[in-house]
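Please read through the structure below; I'll follow up with questions.
Here the complex is missing one protein chain, while the rest keep their positions.
We call the chains A, B and C, going by the order they appear; numbering starts again at 1 in every chain.
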Amino acid sequence: MMLGYMCEAIEIIEGCWEFAYLIPEVRSNLVYAKMGAKEPKDVLAIDGRITVVNEMPHASGRPRFGASSHMARLIITLHEHDGSIRAGINIACFPKLISHLEDAAGLSDVAIVKIDRSTEPSKTKKATEGSMSWKAREAIRLAGGKVPWIFYDTGDMGKEPIATIVGENSVQVADWVRRIAQGWVGLHR
Amino acid sequence: MMLGYMCEAIEIIEGCWEFAYLIPEVRSNLVYAKMGAKEPKDVLAIDGRITVVNEMPHASGRPRFGASSHMARLIITLHEHDGSIRAGINIACFPKLISHLEDAAGLSDVAIVKIDRSTEPSKTKKATEGSMSWKAREAIRLAGGKVPWIFYDTGDMGKEPIATIVGENSVQVADWVRRIAQGWVGLHR
Amino acid sequence: MMLGYMCEAIEIIEGCWEFAYLIPEVRSNLVYAKMGAKEPKDVLAIDGRITVVNEMPHASGRPRFGASSHMARLIITLHEHDGSIRAGINIACFPKLISHLEDAAGLSDVAIVKIDRSTEPSKTKKATEGSMSWKAREAIRLAGGKVPWIFYDTGDMGKEPIATIVGENSVQVADWVRRIAQGWVGLHR
Partner (left out) sequence: MMLGYMCEAIEIIEGCWEFAYLIPEVRSNLVYAKMGAKEPKDVLAIDGRITVVNEMPHASGRPRFGASSHMARLIITLHEHDGSIRAGINIACFPKLISHLEDAAGLSDVAIVKIDRSTEPSKTKKATEGSMSWKAREAIRLAGGKVPWIFYDTGDMGKEPIATIVGENSVQVADWVRRIAQGWVGLHR
């Protein structure tokens, strides 16, 4: 029932107006990988990503296996390292939000790491596929060999800064990001 | 009948599968400004931008005045300089596409310029609003005081490279970008 | 710019929550015929009809030539008789609404007629196409040879009672039906 978990997760996100403030320019996607996922076709994602319509988060299309490339490759590499990690979402990463994410990680007692994309080797930079795998491996390295549940970067030439939140399934991730969004809007607006 | 022109333009874009290859990570928006537009609320844009669903371009929401901030500010500055320019669309800008855009500009006998975002003053960089106006003014300056119908940049820290195509109304812009997309896909895939 | 007129008309209808109360079980469609329309493919209509989502009227799909069969055939027959009539919409027809429609016709000084579907010859009843043409011809006959701007029937075996409102273009029809819906809800709820 992965599709059911995705529908429930989309309901949570589309019903949370605060999440609209966390959607980056490149738009968010929510991904949910099959056990043992090896390729984007093994990963459920939202076709067309999550955008903002009428000031509310809006899943552009249906959940579909293979609908994501970037986020799918990221979750596949994380899942290969820790089989319990199967879902993730990317959000904006502006300076004020970072300390809020650090607080959220602290409250949940999970690791959060900052990735410096300027240290990425030029070899993986050339291929987006490689770039996402590098980012996942770098997050694990910085967290001392475990998958951190939140990681973020501050961008690079042509690359928007992005934070990523991961978890065991799409509902858990959606529920957590909803609480993060509500907390952030409560404090800063 | 600006809304009618937007609907026709959306029909053109949504019917052109080749355009999906030109949509940048930040998604495209099509904007169409009222005569004398001064603020984003004077500019018709697509709520939620244009994304890709089922491998086809897809307008996420309806055309609505005030639905764009970035592209709206860009077209407002261009329109203040040349009242005939009222519509524009942003697309991806990867290296191979640039020479194709130069050919398209040559065929239509219109100006095309390259903007170097690293020359942007830090003052305007801080505010996205200022940044879009700077980009518009810089395009005009580089084109010798006239609005160039195509301009592009190669990105900056945290900023994806973007090309912009402008014209007199949304249908003209949509029709032109359709031909550019079809030409590019015909040559390169 | 027929498509533009349809988009404007859809905006009017989707923005009018009161219209949801006038949508019949078979759902409404709005049709707009080309000058000289002879076949459904000459008539613009809403793909999937107008339904109710989140308690608001909602055009299921895009306006498309050929998207309607029933309402298209009705407007074609009316248009053949009076070239100025090119648009129409079908709504519910419950007893209380009838006197409201009669008032609306009186205020606009246009004809309204009641069609008795039990008088329809069995020959046309068998084919829906014929049935719609019969209904149009019967409306004209009952109005003394002119196209009445409102006509309704009280249903038949297996046929829901329906009222139809026609006019010169889709915006005029949408605007009129909006005022009728607002008036009716104002009085009766």
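FYI, contacts are C-beta pairs under 8 Å (C-beta built on N, C-alpha and C of every residue); 3 or more make two chains touch, one makes a residue touch a chain.
On a predicted model such as this, the values are computed, not experimentally measured, just so you know.
**Q** Could you list, sorted by label, every displayed chain in contact with the chain left out?
**A** Taking every chain of the complex into account, the missing one touches A, C.
**Q** Quick one: say which of C:R49, C:R73, C:K135 or C:R178 touches the chain that got left out.
**A** Here the residue in touch with the unshown chain is C:R49.
**Q** Among C:H81, C:H100 or C:K159, exactly one should touch the missing chain; which is it?
**A** C:K159
**Q** Going by the contact rule already stated, which one of A:C7, A:A111 or A:M157 would touch the omitted chain in the full complex?
**A** A:C7
**Q** Can you list, in ascending order, the chain C residues touching the missing chain?
**A** 25-27, 47-49, 51-54, 58, 60-61, 154-161
**Q** Using the touch rule from the top, list residues of chain A that touch the missing partner.
**A** Interface with the chain not displayed, on the chain A side: 1, 3-8, 11, 62-63.
In this section, only the chains that are shown with their structure count from here on.
**Q** By number of C-beta pairs in contact, which chain pair leads?
**A** Maximum number of inter-chain contact pairs occurs for A-B.
**Q** Superimpose the Cα trace of chain A on the Cα trace of chain C, which carries the same sequence, then give the rotation angle to the nearest 5°.
**A** My answer is 180 degrees for the C-alpha fit.
**Q** Measure off the straight-line distance from the CA centroid of chain A to the CA centroid of chain C, and report it in whole Å.
**A** Centres of chain A and chain C (C-alpha means) sit 48 Å apart.
**Q** Measure off the straight-line distance from the CA centroid of chain A to the CA centroid of chain B, and report it in whole Å.
**A** Each chain's C-alpha centroid was found; their separation is 28 Å.
**Q** Two or more other chains touching the same residue: where does that happen in chain B?
**A** In chain B, no residue touches two or more other chains.
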